[in-house]
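A single protein chain has been omitted; all remaining protein chains appear in their positions.
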Amino acid sequence: MRFVFKTSYDADISLFKHRAQAVWYGLLLLLVLATPLYFVVIGDAYLLGEITGILILAIAGMGLMLLTGHTGLPSLGHATFMAFGCYLNINLLGAGVPWLIAFPLSGLIAGGLGTMIALPVLRLHGVYLALATLAMSMLTSDFVVIAEPWTGGIAGAAVPDINILGMEINRYSTPYKFYYLVLFVTILIVWFYRNLLRTPTGRSFTAVRDSEISARAMGINLTRTKAMSFFLSATAAGLAGALFGHSAGYVTNETFDLVMSITLLLMIVIGGLGFIHGAFFGAIVVGIIPVAIANGRTFLSTTFDVNINVPGLESALFAFILICFILFEPMGLYGRWLKIRTYFELFPFYRKDMFKRQKSYLKTDRVQ
Amino acid sequence: MDFLQLIISGLANGCVYGLIALGFVLIYKATEAVNFAQGDFMMLGAFVCIGFTNHEYMGLNFWLAVPLSILVMGGLGYLFNWGILRHMFGQSQTSIVILTIAMGFIIRFIAGAVWSHEPTSLETPFAGQDIRSGGLVLGIDEVLIVVVTAFLTLVFFLFFSRTRIGLAMQAASQNQLAAYYMGIPVRRIHSLVWGLSGMVAAVAGILFASKGAIDPSTGLLGIKAFAAAAIGGFGSLPGALLGGLIIGLVEPLASRYGPPGVSQIAPYAILLLILIFRPGGIFSQTQRKKV
Amino acid sequence: EQGVTDTEVLIGSNNDLSGPFAAFGAPATKAAQLVFDEVNEAGGIHGRKIRFVVEDHAYQMPKAIQGMNKLINGDKVFAMLLSLGTPMNIAAFKLQDAKNIPNVSPLSAARQMAEPFSPLHYAGTATYYEQIRVGVKYLAEQKGVGNVCAMYLPTDFGKDIKEGAESISAETDGLTYVTETTHKPDDADFVGALQKLSAEGCEIVALALGVRQAITVSGTAKKLGLSGMSFINSSAGFHTVMAKVPGGVTEGMYAAAGWADLLSRMDKPEVQKFFARYTEATGEQLPGSGALLGHSAAETLVKALEAAGPDLNAKSFQMGMESLNYEDVVSGNTVTYSATDHQGADEVVISVIKDGNWMELARQ
Amino acid sequence: MSLLEIDNVTLRFGGLVAVDNVSLRVNEGEVFALVGPNGAGKSTIFNLISRFYDPAEGRIRFDGKDLLKHTADQVPSFGIARTFQNIELFEQATVLQNLLVGRHRHRKTGMLSNIVFSPKAYREELRHREAVEEVIEFLNLQPYRDKMIGGLPYGVRKVVELGRALASEPKLLLLDEPASGLSVEETQDMAFWIEDIQTQMGISVMMVEHDMGLVSAVSGRVMALSDGKELATGTAAEVQSHPAVIEAYLGTGEISKTGTSRA
C-alpha cells in the first residue's frame, strides 16, 4: 500500500495523486503518441483506423459517463446528440465555416439543443428517464427525415473532409493525421473532465447522483445542475458525432439509431460506471471485440480452411462476451483494473478473498 | 362503421403491446429489473410454438403445442434467471439491463439459426376465420387476444395484490435485504417471476404470430411495449394494459386521419408528453422520499 | 494490385447476416460461396482461387464502417461483391473508388448503385425505381385503373419506390398519384393505413415494406374486403416465402423485379442443379430470392474475371465486365454490360402469386 | 427580532394534521430543542424550514426574510444547514468530498472556469479545502478523511453529516436527532461540539433529540410537541417536569445515555 503524506492542500487538488501516477500517465501519453509509428513501420494503417474509432467512441462514452456515471441520469438517447453534432458540423462546413470553428461550434450547439430537449424530462428518474431518452432516440431518424434540407434525409449526406488551415485530413487518405487530431480532442476532453471532477461543478453532479434530497439541502439546484450535466454530456457526444461523421464519410437517417445509443450505454457499464477510465475500457472492449471476431474468422478460414458462416454469429458472440464480462465483473473493467493494481501494490500480502464479492442487496428505485 | 373497425383492430393490437408490457411489468414489480429482451422472449415463444405445430417441424396438434410452448418458455425464463441473473443478485440494475440486451442478441441468433430469418406463419386452426356482422370483421385471433389479455391482466393483478407470494414479490423488489430478513426466498421468487414472464411472453408471441407472420426481428416490438408500460406507469399491471391500448389505438387513428409519418411518431410523442406532465406515468408507482 | 496474387483473388462483401435484411444477405452470400467453391474445385480462374470474405454489419452504420475498413484496408480485397444496403454502399464508394476497387452487384437496387456512371460501379439488376415504374404502368394498363398510392418504409429503398410510383403517375396520362402512408419496421397493424388508402380511392398500391409486413398488409386487405386494391412489390418483396404463406393470404400480390421466380422454371437443368446444390449445402428447403441474387452476382463476377484475362487489375476487370453478355438461366434474365451500361440485367419481370406460387406475367 | 420565526404553521398530509398551528422563535446564538413523541411532527417542521414541504398556512421567516418565497435549494444560501434523521450522505464519495459539497453555497466560480481550472477556480478550491480541513479537525474526522461513506459505521456517519452542515458555515444549524445511534462517549462529544458550535462559532442551533440528557446539557429553550401541537415551551427542566410532557413523551423511567437528564 502506498502511503501519501500530503503536505499541502495542493496535493489533494492536483491532477495526479502522486509522482508515480504522473509518470505512468506520462508513459501512457508517450505510448499513444508513438502508436502510429508502429503502423508506419508495418506500412498498414488498417488497425490504426480502428484505434481512432475507439477514441471517438471513448469521447462519446465520456459524455455519457458524465451524465450517467457521475450525475446518475441514464440516457438511451445519446446517439441523438451525436446526430446533432454530426449534422451541424456538416452544415457549418457546407456553409463555408472553417473546420476549426465549425467543429467546436457544432459540439456546443449540440449541447445546447440537447439541453433544451432534456429540460422537460429532467424531473424524471431511473427507468422513466431511460425510456424518455429512448423515445427521443426512436424519434431521431424521423426528425432527420423531416429536416431533410439540412440532413439529406433518407438519401443521406456526405461529410466533407477536414481542412485545418490548408491541411486536408481524411480518415483514409491521411489516417495518421486523423488519428492525431482525434487523439488531441480526446486528451483535451479528458483534461476538462478531470478538472470538472476536482471542482465544485463536478462535485455537485455526484451529489445529485447520490442523494437528491441532500444535494438540495446543500443548496444545489437540481434542474440547473442536471441541465449543466446534460449540456456538457451532449457537447461531448456532439463532438464525437462530428468526428464519427468524418470517419464514416457518409451518414443517413439510420446512422444514429437506438443501437448506437444502446452501445454507448453498454460501453460505459462494462467499462465501469462512475470512472473516466470506464469510458475507455468500455470503448476498447466494444471496439475490439467485433474486430477480433471478424479477423479471427478470416484467420480460421485462411489458415485452417474452416469457414464459419452462421448468420448473426458475430452479434451473438459479442453478446456472449459481454455477458461474461458483466457476470465476472459487474462493477466494470475499472473494478478489475483496481484489483490488479491492488494485487501488485500489496504484493505479497494480497488475499484471494480480498475482493470476494460480499452479498449485496438492492433497494427500490421508486422512492426518490 | 369504418371507424368502429379501426377501433377494434386498434384494441386487438394494443392488447399485444399490453401483453408484452405485462411481461416487463411482472419482472419490474418483483425485481425492479427492466427486461430488454421481453420482445425477443415473445418472438422466441412464437417460434417455439411454430416449431411444435407447423408441418415442416414437429406438426403437433395446435392445442397441444400451445401449452407445451408456454411451459417451455416458462422454463427458459426460469433458467435464464437461474443460470445468469442469479449470479448478478444485488448488482446494479443497469448491469442487468445490459445482460438482457445481450440476451436479446443471443435469442435472435438462436431463432434465426433454428427457424431461419425468413418470416414464418403459425399454423392455427382459426387462421383466417372471421366473425362478420353488419359490415364489421372480427378475426377470431383478435377476439382471442383481447380476451386472453384482459384475463391475464386481471389474474396477475389479483395475484400481486391478494396472494401472499404476490405481496412477497412486491416486498422483494422494494427492499431485497428486508425481504430476506422476513424469510422470503428472494432468489427463488425471482426465478419464479422470470418463469411467469416467460409464459406471458409465449402467450403474447403465439397470439401475435397467429395474427400474421413472425421473424427473428419481431422482438423490436418490445420497444413500443416499453412505451406502453411507461405510459401506464412502470410497475402497474392495469397501467401496462392501458398504455398498450393507448398506443394500439393511437397508431391506426393517426395513420388513418393524420399525415404520413405521424403514426410512427405518435407512440413516442405520447410517451414523452405523459412523462413530462406525469413523471411516473398514468398510474404512477413512485413516491417522494421522506426524510 | 491489391487482393490479387498468382494463386488467389480476394473478394469482399460487407453484408447483413443478422440484421433486418438477413433474409437477403445470408442466403446470398451462401449461394455465392457455392459458386466460388465450384470454381475453386475446378482450379480457379487463370490459376487463381477465389477467396470470399464476408463481414456482417447487421445493417448498422458503425459496424459497416468497421467491416469496410477491415475488408479494404485490412484484408485488402480486390473487389466488393453483393454488399448490402444502400447507405452502406454509398459510404463505401468514397474509399473504394480511391483505391480502385470495383463494386459488383450490390444487394441494393437503389439508383445510386449505377448512377452517376462510374467505371467501378456495376449494378446487378434493374433499380427499384425502374421496377416499380414498369410494374405500376403494367398493372394500370391491365386493370384499367388510374389511382396510384404507396406504402413505404422511410428508407432509401422506400424513397425509390415512392418516387418511382410518383414519377410514372406524373408521366402517364390517366394515372394519378393519390396518397401515401409510411411505416416503421416494427409496425404490425395496417388497418388504419389501408382504410385511409381505400377512402382516398387507391387502386394500385406500391409496397416498400418488410416481407413480414407485406404479408400482413395483404391479409388485412383481404379481411377488410378491399378487393379493389392491387398491391405491387419491388424485388425486395419478390420473395419465395411471400408466396408460401398458408391460407392464401397473399394470393394476388404482384411483384416487379429484376429476375424471374425459380420454382416456375424448375424444368431447366441449370435451375435444378442450383436448387439441388443449394439445398444440399445449406439444409434449407429451397433457395429463396437472396440465394438467387447471390448466385447470379457470383456468376457475373466469375465470368468477368475470366474475361479480364490472366493479368488482373481494375482496368482489365473493367474490360472484362464491360464485355459480358450472357443468358443467366438460373435467374431467368439476360445480363449485359457495356462501356455505357453498368447495369447487368435490364429487364423487369412482373409476377403474381397464384396458388401459392409466383407466376410470371410479363417482362420488359 | 429572532433569527428564525415560525408563525402559525400548519401542514396536512391528506387527513392527517402533521403540524398544527405551530409558532416558534429561534434567537440568535441560542440552542433550541424540539422534543416530543414519535410522529409528533418534529422532522416535518425541519422539512418545512428546508422548504421540502409547503405549509398549508402560516409564515416562516429567517433573518427577516420570507423563506416561503424561496425554493429548497435557495434555503442554504441564507445560512441554514441541516442534518437528517436517517442520514442522507453521498454514499459513493469520500468524507472529504461530502464536506466539500457542504461548501456549495460559497462557490464563486462557474462551470467554465471549473472546466479549464482557471487560477480563480484554483484559489477558490484552496479556500474550500482550508475551511473543510478545519471542520475535519474540529470533529476529529482525520482517520476517515478519505474513506468512502458506504463503509463507515453509523456513528461516524452521523458526525460526517454534522461536518457537512458545518462546512457551509451556517447561521442556523438544524440537527435532526444528532445523538441517535451514538454511544455514551460519542453523545458526550456531541454535547461538547454543540456547545462549541454555539459559543465559539456563534452558530444558532435548532435540534430534535430524544436523549434528554443531551437536551438538558446543551439547550437553552425546549419546545415539546405532540400530535403536531405545542405542548409546552421553556427551559429543559421546565419542560421535563410538565405533566403532559411526562405523560406523552418521557414516561417514568430515566432513559438517557449520558445519564445527566432530570435536572
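Annotations
As written, the chain order gives the labels A, B, C and D, with residue 1 at the start of each chain.
As a working rule, a residue touches a chain if its C-beta (ideal position, glycine included) is under 8 Å from a C-beta of that chain, and two chains touch if they have at least 3 such contacts.
Going forward, contacts and distances are computed from a predicted model.
Choosing from "Portal protein", "Sarcosine oxidase subunit gamma", "ABC transporter ATP-binding protein" or "NADH-quinone oxidoreductase subunit M", the protein name stored in UniProt for the chain missing from the display reads "ABC transporter ATP-binding protein". Put simply, the hidden chain is in touch with A, B, D once you look at the whole complex. The chain that is not drawn here is touched, among residues A:16, A:180 or A:361, by A:361. Contact with the undisplayed chain is limited, among B:114, B:148 or B:178, to B:178. Of the listed positions B:73, B:152 or B:186, the one in contact with the omitted chain in the full complex is B:186. Although one chain is not displayed, chain B still touches it through residues 164, 167-168, 170-171, 174-175, 177-187, 285, 287, 289-290. The chain not displayed touches chain D at residues 13, 36-40, 43-44, 85-86, 151-156, 177, 180-189, 192, 210, 212-213, 248-253, 255-260. Touch with the hidden chain on the side of chain A covers residues 342, 351, 353-356, 358-359, 361, 364, 366-367.
In this section, only the chains that are shown with their structure count from here on.
Of all chains, the one whose CA centroid is most distant from that of chain B is D.
C-beta contact counts were set side by side for A-D and A-B; A-B has more. Centre-to-centre separation between chain C and chain D, using Cα means, comes to 73 Å.
One simple way to say how far apart two chains are is to compare their mean CA positions; for chain B and chain D this gives 48 Å. The multi-chain contact residues of chain A, meaning those touching 2 or more other chains, are 142, 145, 213, 311-313, 315-316. Within chain B, the positions touching two or more other chains are listed as 108-109, 112, 117, 216, 223, 261, 264, 291.
Here chain A touches chain D in the complex through residues 9-10, 12-13, 192, 195-196, 198-204, 206-207, 209-211, 213-222, 228, 232, 274, going by the rule given at the top. On the side of chain D, the complex with chain A involves touching residues 50, 52, 71-77, 81-82, 84, 88-93, 96-97, 100-105, 107, 109-111, 114-117, 121-122, 124-126, 128-130, 133, 164, 168.
If you check the complex, the residues on chain B that touch chain C are 2, 5-6, 9-10, 13, 16, 56, 108-109, 112, 116-121, 123, 127-128, 130, 137, 139, 208, 211-218, 220-221, 223-224, 248, 251-257, 260-261, 263-264.
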